[in-house]
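Structure in structure tokens, see below.
What you see is the complex with one protein chain gone and the rest in place.
What follows is chain A.
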Amino acid sequence: MAEPLVIDAKGMHYTPLNRQIREALASGVKEIVLNNVLGQRFIGNGLRGDAKIIVNGVPGGDLGMFMSGPECEIFGDAEHAPGNTMDNGALIIHGSAGDAVAHSMRGGKVFVEGNIGYRGGIHMKQYECKRPILVIGGTSHAFLGEYMAGGLILVLGIGHEPAVQDRGIGSGIHGGEIIIRGDVDEKLLGVGAKKVDFTEEDLENVAPVIKEFCERFDIDPKPFLDTNYSKIVPASARPFAGKYTWE
């Protein structure tokens, strides 16, 4: 296999950096390593194909926005909205992330080893075979899955009891599902969200995701395959039907 292209991003503005990445992929490069990344926005934006990008450092906001295919593996934290409207591919974040992770995500996977900020998975959606997946190893702040329209959010809550302590989970949810390890206090549910039984079938469905996440971060998956979860789904497909319109 060809050697990866290595770019030292120290002190570089995001425009020339992203141009270099784009040109490299267009010329057939399959793997890029970005060193000394600090705050450069829009890395991976709109990229297609099956390339791999390794980011060493803390990339700026909107990492992997509109991306459709490549995988970005980040050795550091991410800022706001990684996976914004992402279409396909994967973001593997060996760290924590800011607010609005997986904002409006349409497909692919976002794996965050640590914690995420507020409004993770806001307005994630799904359509036919497109089903985005957001997995959080640590915990999430409030309004997880706000206005969620589709896809899967899974919170393992490693090192956190309970796994999520912040309010407004699934506020305005009208599609998709939020699965959180352990019990979730009813009072943390947002308007339009309801808790339903987590069945054997649910566990079977989510087991491959748990295994893949654990493999990526070198975590023993056993404790997460043999425990109980809470499943949060929409109370109705139109939670605000009577709010802005009336008969």
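Everything below uses one rule, namely that a contact is a pair of C-beta atoms (placed from the backbone, for glycine too) under 8 Å apart; a residue touches a chain by one contact, two chains touch by 3 or more; residues count from 1.
Rule of thumb we're sticking to: contacts and distances are computed from a predicted model.
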Given the options "Fe-S cluster protein", "Glutamate synthase domain-containing protein 1", "(NiFe)-hydrogenase-3-type complex Eha, membrane protein EhaH" or "NADH-ubiquinone oxidoreductase", say which is the protein name UniProt records for the missing chain. "Glutamate synthase domain-containing protein 1"
Using the touch definition up top, pick the residue from A:Pro4, A:Gly46 or A:Gly60 that touches the left-out chain. A:Gly60
Out of A:Asp77, A:Glu113 or A:Glu177, point to the residue that touches the absent chain in the complete complex. A:Asp77
Missing-chain contact among A:His103, A:His141 or A:Lys195 belongs to A:His141
Residue among A:Pro16, A:Gly39 or A:Pro223 touching the omitted chain: A:Gly39
Considering the whole complex rather than only what is displayed, give the residues of chain A touching the chain that is not shown. 38-39, 41, 58, 60-61, 77, 79-80, 96, 98-99, 115, 117-119, 141-143, 166, 168
